[in-house]
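Right after this comes subunit A.
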Amino acid sequence: MTAAAAEPALLSTVDLSKNFGGLQVVRNVEFSLQRGARHALIGPNGAGKTTFVNLLTGALRPSGGRIAIAGAEATHLSEADRVERGLVRTFQINQLFRGLTVFENIALAVAQRRGMARTLWRKSASCAEINDEAMAIAADLHLDGIAFRRIRELPYGSQRLVEIAIALGLRPRILLMDEPAAGIPADERDLILGVVGRLDPDIAILIIEHDMDLVFRFAREITVLVGGAALTSGTPEEIAADPRVREVYLGSGKHG
Partner candidate 1 sequence: MAAPERTGAAETFLRRRDDARLTEAGFWVLALAVPLVLPEHAAFGTQVLIMMLFALSLDFILGYAGVLTLGHAAYFGVGAYVSGLLSAKLGWHEPLSGLAAAGVVSAAFGALSGWLLLRYRDLTLLMLTLAVSTTLFELANTWSSLTGGYDGLMGIQIAPIFGVFEWDIAGVTGYGYALALLLLCFLALRRFTVSPFGQALRGIRENPLRMRAIGAPMLGHLTLAYTIAAGVAGLAGGLFAQTNAFITMDVLSFERSAAVLTVLILGGTGRLYGALFGALVYMLAADRLAKLSPVYWEFGVGLLLVVIVLLCPDGLLGLYDRVRAAFGWRSR
Partner candidate 2 sequence: MGHAVQAAVSILFDGIAYSMVLFVMAVGLSVTMGLMGVINLAHGAFAMAGGYLTVTFLGDLGLPFLPGLVLATLAVGAASVPIERALYVRIYRRPHLDQVLLTIGVTLMSIAVATYAYGPSPLSIKLPAFLETQVGLFGRDFPGYRVFIIAVGLLAFLGLWGGFERTMLGAKIRAAVDNRAMAEATGVNTTRLFTLTFALGSALAALGGALAVDLVGLTPRFAFQYLVLVLVVVSIGGFGTIMGTFAAALIIGVIDNAGRYLFPEGSAFFIYLIVILVLICRPGGLFGRA
C-alpha cells in the first residue's frame, strides 16, 4: 500500500454496465484512476472502450453501477457538471470548431472554465485573462505559429494537437483520451507521445489506444477490456506476459 493509494481515487467505477436493448456493451466494470495515473485501456475492436469512456463523461447514462469523482457520487451528474469537477475527454475523431482558428478553439474552453462564457458586455479582445492563457497553451503545444489559422486549413496532425489543447484549456484533473494518435502518420506519433508525456504529472490520464508501441511507452498501468468486461489489469510487464491477454489480443503480433 503506497501513500498515493491511501487517498480516494480521482475517478472510480463500481459495477458499471451499459445495455443497448438486448446487447450488453459494458459489463460490471470495476475501475479506478489515481492522481497522476498513466493508465491505458486496451482491447479488441468492439470491446466497449469508447462506450466506457462515454459512460465516464456522462454522454451516456449507465444501465447499472456507480461512478465517483474524487470520492463523490457522480453517476447521475450531467456532462457539464463532470467537466466542472475536472473530468475532461478528447475524441477519437476530431471534434473541433472547424470554421474557427486554433486560438479561438482553445479560448472557448478557457472562457468556459473561467466562467466567462456568459460575459456579454466585454469585448473578447480585451479579455486578457482568456487570451493569455489560450496563447500559452498553444505555445506549449507548439501551435503558436499557426494559432490564427482556421482548423479546416490545417494538416490532420496539427488538428489532433488542437484536440488536446482544448482539453488542456479546461485544466483537467482527469483526462480521458480516446485514441489520441488515431489517424496520425507513424512518424508523427512521437509528437503526440511527447505532448502527453509533458502533461502535468498530477493529472490522472486514461488513454484508449490500439498503438501498442505508444501504450507500452506511456502506461504505468494497463486494463484490458474484452466483450465489455475488464479481463485483467496490471503493469505493462504483467500484461505483456499474461497468456490470456496474448490469446485475446496480442496473439497475432504487435500492431503498428
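Selection rule: all candidates are chains of the complex that A comes from, given by their letters.
Note that in this section contacts are C-beta pairs under 8 Å (C-beta built on N, C-alpha and C of every residue); 3 or more make two chains touch, one makes a residue touch a chain; residues count from 1.
A quick note: this is a predicted structure, and the numbers were derived from the prediction, not measured.
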| item | value |
| --- | --- |
| Options 1 or 2: the chain contacting subunit A in this complex | 1 |
| Residue numbers on subunit A that touch candidate 1, as the complex places them | 57, 59, 79-84, 88-89, 91, 95-101, 103-104, 107-109, 111-113, 116-128, 130-136, 139, 144, 147-148, 166, 169-170 |
